[in-house]
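All protein chains of the complex are present and in place, except for one that has been dropped.
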Amino acid sequence: MSSKSLKFSLTITAAMALILLCSEMLSMVNNVSAQVYPREETIIVPYRRVSDPTFYNFYMPAGAWVLASRGGRALLQEYFFSYDIVTGKLIPELATGYEYERDFSAMKLYLRRGVTWNDGVPFTSKDVVFTFNLLKEWAPKLCYSTLVKKWVKEVVALDDYTVLIKFTKPTARFHWLLTAIICAAKIYPIPEHVFKGKDPTKFRNWPNPVFTGPYRVIKSDADVAVFERRDDWWGIKVLGLMPQPKYVIYKNIGTAEKVAMALEKNELDLGDMDYSVYLAAREKNPYLKMWGIPTPCNWLVDVNVLKYPLNIPEVRYAISYAINRTKVAEVMGGLEVVTPVSTCFPLYPSVQKFVFSDVLSKCDWVLRYDPDRSIKLLEDLGFKRGPDGIFVTPNGTRLSFEYLTYSEPDPMALAIRDDLKKIGIEITIHRVDKAVWEDLMRKGQYELAFNYASSPGIVSPYDWYKKFHSELYSPETPYYKMNPWQEEYDKLVDRLATMRDTDPEAAGIYKRLLEIRLRFLRKIPVAARFEFIIINEKYWTNWPAPMGYPGAYATPQWWWHKFIYALCHIRSKVKAPTLPPKEIPEEIKKSIEELSAKIDKVSEELSAKIAKVTPAGYEELKATVAKLKSSTEELSEKVESFSAAIDRANMLGYAGVGIGIIAIVIAIIAIARKPS
Amino acid sequence: MESPILRYIIKRFINFIIVAFGAITINFALPRLMPGDPLAAMLMEMETLSEGVEGGKEIIEYYVKEFGLDKDIFTQYVCYLKQLLSGDLGPSIMAYPTPVQDLLAKVIPWSIGLLLTTTILSWIIGNVLGVFVGWSKKRRLNGIITVVSLGFSVIPYYILALILVFLFAYEIRIFPSGGGYAININPSLTLEFIASVLYHSLLPALSILLVAVGGWLISMRSLIVSILGEDYLLFAEAKGLKKNVIMMRYAFRNALLPQVTGLALSLGGIVSGALLTEQIFAYPGVGTLFFDAFRYRDYNVMQAVLLFATLGTLGAAFIIDILYPLVDPRICYEEG
Partner (left out) sequence: MKSDKSRTQHLKMLLRSKSFVAGICMFVPMLLLGFLGPLFISPDRIKILAYPKELPPSLENPLGTDIIGRDILAQLILSLRLSLLLGIFAGGIGIAIGTIIGFIAGYKGGLIDDALRNITDIFLVIPTWCFVVVISAYIARLTVPMLALLLASLSWPGTARRIRSQVMSLRERPFIDLARISGERDTEIIFKEILPNLLPYLGMCFAGAMTGAMMAEVGLGIIGLGPEESCTLGIMIHWATYYGAIVKGLWWWLLPPIICIIFVFLGLNLINIGLDEIYNPRLRKVTGL
């Protein structure tokens, strides 16, 4: 038998050796073809998988999934405006500006010139008109089409680059629907020449999806999407922006643990990690860096104010006093990344200036941790502690509630449970699936629940306050009337709809609204975590710095729209940066220098002449201007003459320089024309 | 012609239909009895993506009608059966308007490919080892092999897979960390693509193998050991046949039959995919599709996956029931 077992073990060893050998050969096969995406020209980011990866019509749910899952918002789709959270300014992209009529019954939208779709067709107002009409016609089948149907009466193209949008009701806030505030905007243009005559609920926009963005899709599978930079993107010329990575890959890595491993092994450039994991991984891999901004969605405890005894405001205040927000911050990641908050508003300057500290000190239950005060409030109501330490109301109800949550694990729930136990309120944690949680929240079938402030009004607190206007109440989804303040609240919100936040009256209204909300306290604010991501700087560096940095609207969050700005900002550590204008040949440089020297001289003469301008001198002035004009024409001719021999990138460079020089000259002329 | 074979086949077929019908009904009812509904999930997705949706109610109303969710559950059931008989699995809710067939067609080949090979491989290895362990008299070696393979089979699969990935894909880079094939190759029938697929399936296959071998080994071992006491083996030895020949021709063959049954039954279940494997290795299989559908409460996709899985198992069992008596002459077609 021993020879048999020997033979047996030999066979097994041989088989394993064979398997390893095969895998080596296969890996070589893989590596040979892996040269196609050179690592130093690629950015790899992790994201979810998509069940139907060839649906690029973003107005249908399948397309919306594709859009959300793989950088469509940053790399393919462009929006009319974008928004800088830090400064509160609007960034024009496909549109350069907007203008409301005096009575806010219509809005003019000015489109940018020079934008083209990726098949070369120019982007004009007919695309915008087509989009709006399509959305109106096909409502409610397309995403967000109901918004268009509700607000837009008619859309007219005044010329190729101006669109007039007439509203059904006056509004001062329509342009926010066209702005990518965080991730994406609700309404964006689609190409008329592609979608015309097709059924938008079935059309896939595939293969070769048509967008205006700087990348094109070269591969789209369920787990991987690869994008390649287009060198004919309009933004290179018009905006001077050049996205640095040639390839961007959105890959489905698997579970969160694998993302952490991949980041640590430099296989990803961006990713998510738990904060403690990041601290440990950073020791092993010094390339890792953290980038964060305060989350737009604060964490809250949502209270069902229809249930006794939670319907008594003092009970809610007692709960709020009892929550030790600092401890919650500790267990949810530590104070470096989690901050206790007092309102539902995110920690962005644009909304924080409407959080008035005098109101907060009046309603200090969201500010202080004071469990003794909680106990006193409950005792003042006539509740008594039972033998097990839990308060009982006069009519016999025990203060024992269910806390609904969906996260697993949920240290915050455990911390809150311990805190409330100390003041005599017992909660049992009831964890459900997220879809179930959403359902129960919507139907109001809960007692206490974890919630986050979704769509909290990043641009203006008005967006948050208007959610509690009584016109949004419905029998199936009670929004809980704020007795006794609901009427006053409604009136104030209606007033706000007609004014801008910068109006002097608005501040007073916001103060009163904040006070009402804090006194009603249906949502108890707890903490806000930094929404942070981990950057791996092995291949790419110069990522934009977080909040506070001027122009920090470039975010490396790869599922936000503004990721594209981050891609223009970064630099490769291995290769030289790709700059829009190429090196200008020596002779051209020399002639440009000569000409600019000439122009300098002429402008000096001009300014000397301006000092003593007389009617006679005016003729001289005209002659000088004519000379300047001919010089610049000469310059542009020179530039034109080389365009045939040099490729477009060079020409853009000259054009840029030339335009710059012309701009200087025109500025000088303008100064010359003004009475000094 | 009233032959016992025909009667048997018909009886088995009727059983098949009854059980299939029962399973289909349960598959229909289960997703719909779950709390949470698909359009709330869709609405929530739209809300978080872009800061709130006004007019969401009309969108929901339209889609409710479109998916027939406004009718009561019995009407929906009847519609479902009608659709099923005409071969239409309906549109997917989460990836509307893509039909469910398309989504399934994309993922089934991967599940079948990975699980077919690993099931057969683990069956072969398990049986070979089981024969060895059952036949040989080396107590200690037997004990070690049994305990080791049993030990692997009880480690929670998720942990085993994670540790394997950590060790072999990240620390020592022999295998790729995930995906079905390399990212720069397009699916086509080229040698490159097939090689890439094979290479990427090695680590998932290894993780499944380690866990599955134990079960086959134990069952084969007990079968071999029970056969060892049979009289005909003693007779064969008395006749003068060599030990190896006895093992191969008599013991192994007889023990093989129940194992083949087991193999066929587990093959029937591969259509349901291996969820954890696919999650960890980002493998594009049926399990992840089901999980996504579960998250979005996409009734149509969930029903379709469950349907295929149950039909697979039932079909395999039915075929075995028919073929088994042919193979094993001891079992006759009459009942009892």
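By letter and in written order, the chains are A and B; residue numbering begins at 1 in each of them.
Here, a contact is a pair of C-beta atoms (placed from the backbone, for glycine too) under 8 Å apart; a residue touches a chain by one contact, two chains touch by 3 or more.
Quick caveat, the model's predicted, so the values are computed rather than measured.
Of the listed residues A:74, A:185 or A:273, the one in contact with the hidden chain in the full complex is A:273.
Interface note: of B:31, B:130, B:176 or B:284, the residue touching the hidden chain in the full complex is B:31. Note that of B:62, B:166, B:193 or B:324, the residue touching the chain absent from this view is B:166. Here one chain is not drawn; of B:75, B:222 or B:244, the residue touching it is B:222.
Interface residues of subunit A facing the missing partner chain: 256-257, 260-261, 264, 273-274, 276-277, 280-281, 327, 330-331, 408-409, 411, 414-415, 418, 428-433, 435-436, 440. Subunit B meets the missing chain through residues 15, 18-19, 22-23, 26-27, 30-31, 33-36, 139, 143, 146-147, 150-151, 154-159, 162-163, 166, 218, 222, 225-226, 228-229, 269, 272, 275-276, 290-291, 294, 302, 305-306, 309-310, 313-314, 317.
The definition used in the following text is that only the chains that are shown with their structure count from here on.
Separating the CA-averaged centres of subunit A and subunit B is a span of 41 Å. Residues of subunit B touching subunit A in their complex: 34-37, 40-42, 44-56, 58-59, 61-62, 92-98, 102-103, 106-107, 132, 136-138, 141, 162, 165-166, 169-170, 174-180, 182-187, 192, 195-196, 198-199, 202, 244, 279-282, 284, 288-289, 292, 295-297.
Taken in their complex, subunit A has these residues touching subunit B: 1, 4-5, 8, 19-20, 22-23, 26-27, 29-30, 33-34, 36-37, 49, 51-52, 55, 60-62, 64-65, 68, 139-141, 143-147, 149-150, 181-186, 201-202, 219, 221-224, 226, 249, 251-255, 257-258, 261-262, 264-265, 267, 432-436, 438-440, 442, 454-455, 458, 463, 467.
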